[in-house]
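Missing here: one protein chain of the complex. Every other protein chain is in place.
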Amino acid sequence: MERLRSLLRPVTSVPLARHLIVALVALLVVMAVIGMSSQYLQTRYAEMAYFAIAAGGLTLLTGLSGQLSLGHGALMAVGAYAATLVLERTGGESLADVFVALLVAIGVCAVVGVVVGVPAARLHGPYIAGATLTLAVAVPRLANQWDVLGGEQGLQVPVPRASELPAWIQDLIWFFTAVEIDQYSFLAYLGWLLLALTFVALANLSRSRVGRRWRAVRDDDVSAELAGIHLGRARVVAFTVSAMCAGLAGGLMAMNVRLTAPGAFTITLSLTLLAAVVLGGLGSLTGALIGAGVLAFLPHFATDLGESFGLSATQAAEVTPVVYGLVLMLVILLAPAGIVGSLRPFLARLSATSALGSTKEKTT
Amino acid sequence: MFAVEDLSAAYGPVKALNGVTFTASRGQVTAVLGANGAGKTTLLRTVSGLVRSTRGSVQLDGKDITRTATEKLTSYGLAHVPEGRGVIAELTVVENLRLGGLHRSTGSEPMPIERIFELFPRLGERRDATAHQLSGGERQMLVIGRALMARPSVLLLDEPSLGLAPRVVAQIFDLLRGLVQTEELTVVLVEQNARSALSIADHGVVLNLGKVVASAPAAELAADEQLRHAYLGF
Amino acid sequence: MQQFLDTTLGGLVLGAVYAAFALALCLIWRSTRIVNFAQAAMAMVTTYIALTLINADVPYWVAFVAAIAAGFGLGAVIERVIIRPVEGKAELNAVILTLGLFMVLHGLTAITFGVQHRGFPAPVSTNAIAVGDSSIGITPFGILTIVVVAVVMAGLVVLFRFTDLGLRMRAAAFNGEVSRLLGVRVGRMLTLGWALAAAVGAVAGMLIAGGDLVNPAFMDPFVIYGFIAAVLGGLDSPLGSVIGGLILGLSLSYVTGYIGEHLAPLVALGILMVVLLVRPSGLFAAAAARRV
């Protein structure tokens, strides 16, 4: 065991390699879980994946660079529309079409991220909150302005049929899960693959020099500026990265919902994303994943719970936003570090007393 | 009579005050002196309840006011003029003064604002200016005037000379001296500028690292060269 | 020309409501340096309370007063219980907290009162006022709206400028510590500030709801429009809030009337960004430049 560890050390001491290992292990587990799940659950997993990507970007922005964005719903809308327009034109039959669409979504959101990030970098606290909230309301309304965006009823999203996927992918999936790939599992696999890639990239970024700069800006912008960090630039870069995540998430959302319409991108969506990252703990990718899981699975339970308390179906549907709101309030009032942050001391104590604790790595 | 006995306070693990005891008599100026960080401001803040005391007591005319809420102290006749010329910058001169008269020591008559303008004619000239337009000296006059509006018996002054030209300091101290006599005030004057402070004080208390290191008539302290060099910097 | 006149009058009425709402935000900002993103939801709750009373055959004006009283109580309780712990803490905390409160109030109202759209009566006619054969684009209810907002505004001016209570409230808001040393019960004043703000918000809610359909989301646009109106006026200045509200109301009315309703939020965003980036202290701020 000890020898194995020392053999692996050259690999695990490089953050990128370390993150890749974690991602790979997690991805294999996830593929197995998805393969064994019902189609309904597969749609939930796919939903969890795109929520996690968006939440990952948002937690990076708020947790690392200290900027709040309530406009990520709008950025997801931009990504969703960009991907949808590409898929409409290419037909969206092949895997290549899907990736082109997602890349375009990311690219467009990068541009929008810069455009929004530059003025946002000059705002703080309630001002950036109000401005991004307005963005969240305003951007989806553009769909009513240009006919190409399909107005209120939105655009249908073509998605590849599983039977048209390259044979090697179908074989690979079958080999791993012993279940034929279909529409639903395909979207779940795709979502989780991209989620793993995104999180590796984000984790790496936050450990890098860029990430350290962001933290410096968050903790004390005056000192950071004195230390030669260009405040505006650091913030704009953080916003752009975060916007790209939202764009990817929006593109995936479009394929899963199979419809891109302004009604999907409400204030509630933006606030819901905020709830996810606050719940998990600002700045924590694991937290973002937990938050996304809650987003994908809670509505079902909350609605059932509400109905079991004798609420009508429509009333029960409101239990979910109440829970999100309570989460936001309680976390701020009781545990500002979120779930992961609050558990961290506990985890640290566990590992300190564990006999395996031979090397102590610094976790920031 | 205003008495502090064995007063202690801490910021977290750091002890800022450690058993401070002194008394200030009516109609006299008691100067609290010491270097930066000696605990002078903390002393006043602890007396006012802005900092919680960990031990000891504060007595005003025989009444224990140690745990009294900050907001109630004016009704006992205690006025605390905070450091940094604590005017409320957004309010006008008149409004600042009116505010000072709202919560008076119990049973006292309201002080006419005109009386303050007699004491500080300069304020009268600028009565409708907002406080952030005032000069440093004018602000200091305003906070003292505002404190007087509450008809206090004890006036706690925190660094009134800070950042003012010597001529202005002299002017303000002169006024203070006059007030002590006419209004029968007990003044506790916290100052880093020990030389000026001792020039108007009757009694002096020297603090170092939260402890009283000397307490004597002002003239005596001014004459003690060793003490002056060690703690008072002149 | 007729359309321009009608749109302008419509914009003034709309602006008056935005002004009332911005005034509420301004009151809270002045007392606790917090932007209350839950303001709209609080006003929605009080409007539902009034609607419940009206549907129980309580006279309109009694329900109106009840809504104000409910707002006053709600504001006080929320400040005491929920907001007090984050006062003076990191700005982000208060923002997230009030957003959470927004969602909770929203959902609870929906669960309690249902989510269906319900008609809300107006106390006076909502028909256009006739002038000879023709009619002008303002209704008695529109005029009432403007009058009520003007009265509220005047009341607040009197309170803050000419009363001791108003002086205490302002002092507490500007400098809590100094105010405490002067004997002002700062905590009470902050609670009072929130209570007053929520009462003003309740008035705004009643004015918005009159002659319209209400549902738990009917105040949602005010989350952003109220904020923008307040920022236009500088957040700190009640008069500025009112003027900001009127400007925003007119702008949005023209946009809706001549271009299209869907562009209204985008134009509002444009106005907000221009103000924040070009004149961060608002159009009418008297005080020194603020940091945005």
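Should a chain be cited, it is by its letter among A, B and C, assigned in written order, with residues numbered from 1 in that chain.
Here is the rule we go by: a residue touches a chain if its C-beta (ideal position, glycine included) is under 8 Å from a C-beta of that chain, and two chains touch if they have at least 3 such contacts.
In this text, contacts and distances are computed from a predicted model.
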| item | value |
| --- | --- |
| Undepicted complex member, UniProt protein name, chosen from "Multisubunit Na+/H+ antiporter, MnhB subunit", "Sarcosine oxidase subunit alpha family protein", "ABC transporter substrate-binding protein" or "Hydrogenase subunit" | "ABC transporter substrate-binding protein" |
| Neighbouring shown chains of the undisplayed chain, as defined at the top | A, C |
| Sole contact to the chain not displayed, among A:A110, A:I229 or A:L259 | A:L259 |
| Residue among C:A122, C:I146, C:L207 or C:L266 touching the omitted chain | C:A122 |
| Sole contact to the chain not displayed, among C:G15, C:G75, C:G211 or C:G233 | C:G211 |
| Contact residue for the chain not shown (choose from A:M48, A:L68 or A:L85) | A:M48 |
| Residue ranges of subunit A at the interface with the undisplayed chain | 5, 8-9, 12, 18, 21-22, 25-26, 29-30, 33, 37-41, 43-44, 48, 144, 151-154, 156, 184, 257-259, 261, 263-264, 286, 289-290, 293, 296-297, 300-301, 304, 313-314, 317, 347, 351, 356-357, 359, 361, 363 |
| For subunit C, residues in touch with the removed chain | 2-3, 6-7, 10, 14, 54, 57, 60, 115-130, 134-137, 139, 142, 211-213, 215, 218, 221, 253, 256-257, 261-262, 264 |
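Everything that follows uses one rule, which is that only the chains that are shown with their structure count from here on.
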| item | value |
| --- | --- |
| Graph class of chain-chain contacts, one of line, ring, star, complete, other | line |
| Chain separated most widely from subunit B, comparing mean CA positions | A |
| Geometric centre: closest chain by C-alpha means | C |
| B-C or A-C - the one linked by more C-beta pairs in contact | A-C |
| Cα-centroid distance, subunit A relative to subunit B, in whole angstrom | 57 |
| Subunit A and subunit C: spacing of chain centres that average the CA atoms, whole Å | 34 |
| Multi-chain contact residues (two or more partners), subunit B | none |
| Overlap residues in subunit A, where contacts from two or more other chains coincide | none |
| In the complex with subunit C, residue positions of subunit B that touch it | 48, 50, 70-75, 79-80, 82, 86-91, 95, 98-100, 102-103, 132, 146, 150 |
| Contact set on subunit A toward subunit C in their complex | 62, 66, 68, 70, 119, 122-127, 129-131, 133-135, 137-139, 141-142, 144-145, 267-268, 271, 274-275, 278, 306, 311, 314-315, 318-322, 324-329, 332-333, 336 |
| Subunit A contact footprint on subunit C (complex, rising order) | 34-35, 37, 82, 85-86, 91-97, 99-108, 110-111, 114-115, 220-221, 223-224, 227-228, 231, 260, 262-266, 268-269, 272-273, 276-277, 291-292 |
